[in-house]
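Have a look at the structure that comes next, please.
Only one protein chain is missing from this complex, and each of the others stays in its spot.
To keep things simple, chains are lettered A and B as they appear, and every chain counts its residues starting from 1.
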Amino acid sequence: MKRRLTALALSAAMALSLAACGSSGNSTSAGAPAQETAVQEAPAEESAGAQESEDADPAAREDEKWTGEISHISMTYLTFGQTPADMDKVVAKINELTIPKIGVEIEFVPLGIYDSLAQYPLWISSGENVDLINIAFQDISTYINQGLIIPLNDIVASSAPNISKMMQEYPLVDGSYKDGEFYGISPRAQTYGSGSSIMIPRRVLDSVGVVPEEDHIYSMEELGEIFAKEKEAFPDQYMMDLVTSSITGSRYGFYNSGLDALGTTNSSGLLMGKNSTEVKNLYATEEYAAYLNTIRDWYQKGYIHPDAATTSQTGTEWLTGGVALGNFVGGEPNQLYGAENLFGEPCYQLQTVEPFMPAKASSGAFWSIPITSKDPEGAMRFLDLMYDDTGELLNLILWGIEGEHYVMVDPAEDLIGFPEGIDSTTSGYYVSFGFYGNRAKEYIWDMSSSHARCQAYTDWAMQNKTKGYGFCYDPSNYADQIAAINAVEAQYLPVLESGSADPAKILPEFLQKLDAAGINEVIADKQAQFDEWLAQQ
Amino acid sequence: MNKSRKLRRYLPLYLMALPCLIYIFCNNYLPMFGIIIAFKKLNFAKGIFGSPWNGFNNFKFLFTTQDAWVITRNTVLYNVVFIIVGMICSITVAILLNEIRSKTAGKFYQSAILIPHLMSWVIVSYIAYALLSNETGLINNSILKSMGKEVVNWYGEKRYWPFILVFVNQWKGIGFSTIVYLSSIVGISQDYYEAARIDGATKWQQIRYITLPLIKPTVITLLILSLGRIFNSDFGLFYQLPRNSGILYDVTNTIDVYVYNALMNNNDFAKSSAASVYQAVVGFVLVLTTNGIIRKVDRENALF
Partner (left out) sequence: MKNQDRGFRIGAHIVLMLLSLLAILPFLLLIIGSFTDNAWAIANGYSFFPKEWSLKAYQYIGQQWSTIGRAYLVTIFVTVFGTALGLLITSMLGYALSRPELPGRGIILVFVVITMLFNGGIVASYFIWTQVFHIKNTIWALIFPNLLANAFNIILLKNYFENDIPRALLESAFLDGASELKTFTSIVLPLSLPILATVGLMSALAYWNDWTNGLYYLSERGGSQYYSVQNILNSMNNNIQFLANNATELAKAGMSGADLPSTTVRMAIAVVGIIPILAAYPFFQKYFVKGITIGAVKG
């Protein structure tokens, strides 16, 4: 039982982390240290502080100092298993800032991100005190439905001025609603919008004479032509990093814009196209059948690895090991830097989907307050400071102490780098989860994630809002059907979407099982809820 | 009077039993209040006991699937085969091991066959993948190709998997289960064999008429205990080893795999608790029934 729960939790994490760029083909970039130009889109009063470096005196900007009682707040601090050596030093620095300013003495509870999946529910259900948790790579609805976290409406209104203001403008709390109350606050992302793209090393495309056009949207047909040329020149390699662990939902969205599962997954139906108001069963559409045929064709032509559906390796391993030549990711500009780091060489980014704004635009990570918190109000004060317009607390948590853990390379662009003689392996504080607060204020490491580029991407996506933008489906009445549908998807999607099975034979079987699991009832329910919401708009 | 004398007589035994019973009580029985989670609409804010009752609703998802029959059939059939094949193989190996006179050789064999038990399923699945994959698999590329035979798409062909699963399960488990039987065989007094040898009994007769009857109690006990887990399946074996290949699901999908796939997007304690209660109840009924039958037939060997 224990083992299975852990396994469950792990897989949930995988599913969600990959869902970020898998389930409907759009990435929500939950980890990048880029930031948008505050001057461009932030409210006017922000611009004054935007250019200031992080060590400016906070008191100079804030007219009042904290006079009330000091709150002692514990906050989970997610790591990849190793607590940074200088964490305590950074925490001391943070307290120097927050105790006089907001009356919060913070304590970090370091926790491997994998461990967090199993630990949070246990801590909270057995009454252990923790004030602020970060629910990342897992589904917040589990926490909401099981009553593990508290609703935040009132507390945000009373003690979180920055968040209150920001959530008017950005979808910070979308996806955490239940019965009109919200339970989680996600970071203000660097970019908004769903898109997708494929990264291909420049060397490869140059050698086959393909000159990618920026901002062109490549169709499957065009991609097929490029892959054909690549395959001819690199017969032993494969054209994309498609592996079984990346098929947690349909990859149809990597090639088609405007898919909107209305805050949940495809298993309960989705809108197809930004002007659509009809909830459809993706898998039963002609478009999907055609897509599978193309994928099957790619598989047979050797663009997709013959073991894609069963491999024990990850897409990343294939990229770094030279097995695959293409990296499917979200469409955000800051993806390029990541891909180039993986490939170890310069890449082209070919957009495959026009960015758009679906119903659920917030990133997958949420900050929440467990029911065991003794001081929710103090926790909220601390959280709120992460969303302020100076980015001071945010960058302190994220990148550590200036001069010691990073140096400012270009203050105008907020570009930072490692101090001399230090790199990611020797730094005493180097964590790169972008979970914290107002990410538009994050310092960046590379100009491909510059504020201007990120903003341009968001603007592009904003022009393409789906009809479901702002709506969130509540699937709780159909949880059993959805569980059964999930199991059917887990069985069929990897073989179908990797091309390793003949869709002519397998697709009808898949559809029949989806029917039997009750997909149509769920879709009807989703449609009904959506229609009701539309009518109110 | 009689009662107190009886108590005095058995008191030392009860006292000896006590520490372990206390442990079981603390470790296994105190947490059993958790079983009610399976019948609750869980809300920790109200506490486990304060959460509203949910009847059998948490069990529904086990049966909403069209595959309810397939997963039950697979789980039960594989378990039956595992129990029978496992018993035959491990008893055979235990008897063979018992025949080895050389201490070094005996230790070597025992250590060797225990190795697979020490590997996790994930690692076993990697090794199996190294052998079976299309592109780089050793069987396809080093053996079948060099023999001029057609390569096999192992993860795409259902018919091989019942054998692969049974084989790997034995391969991994035999070192461990052999030890259990071996300990029972080496416990048999040599006197019996001496006498049999003097009477001119062959090796086979010795096994047939001395070894097997004397380990019968162990066999029956292990049988009853394994029947209790007939609705449980080793998740690693059925999920990791076939690498979740959907084409193979007809022969690899079991209750545990289904529960995992159905709940993996949602860490739902109530539903996963319901699944394990369902498995336990079936197991419990089977254990009681089997034990009852055995008690009728062969009172000595019944478990309780």
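Structure notes:
The definition used in the following text is that contacts are C-beta pairs under 8 Å (C-beta built on N, C-alpha and C of every residue); 3 or more make two chains touch, one makes a residue touch a chain.
Keep in mind the model is a prediction, meaning the values are calculated, not measured.
Within the whole complex, the absent chain has one touching residue among B:100, B:164 or B:212, and that is B:100. Remark: the omitted chain is touched by one listed residue; of A:327, A:349 or A:491 this is A:327. Touching the missing chain, out of B:86, B:175 or B:236, is residue B:175.
In the complete complex, the hidden chain is touched by one of B:20, B:147 or B:297, namely B:20. Annotation: of B:30, B:88 or B:293, B:30 touches the absent chain (contact as defined above).
Mapped onto chain A, contacts with the missing chain fall at residues 1-3, 5-6, 10, 13-14, 17-18, 21, 29-34, 80-83, 109-115, 118-119, 121-122, 125-128, 245, 313-314, 316-318, 320-323, 327, 329, 334-335, 337-342, 344, 424, 430, 432, 434, 445-446, 449. For chain B, the residues touching the absent chain in the complete assembly are 6, 10, 12-14, 16-17, 19-21, 23-24, 26-35, 37, 48, 93, 96-101, 103, 105-120, 122-124, 126-127, 129-130, 133, 135-138, 171, 174-176, 179-180, 182-184, 186-191, 197, 200, 202-203, 214, 217-218, 221, 225, 228-229, 269, 272-273, 276-277, 280, 283-284, 287, 303-304.
The definition used in the following text is that only the chains that are shown with their structure count from here on.
Here the CA centre of chain A is 40 Å from the CA centre of chain B. Remark: chain A residues 1, 3-5, 7-9, 11-12, 15-16, 117, 121, 124-125, 138-139, 141-142, 145-148, 150, 244, 265, 305-307, 309-312, 371, 479-481, 483-484, 486-488, 490-496, 500-501, 506, 513, 516-518 touch chain B in the complex.
Residues 42-46, 48, 51, 57, 60-61, 64-67, 125-126, 129, 133-136, 155-156, 235, 243-247, 249, 253, 256, 258-272, 276 of chain B touch chain A in their complex.
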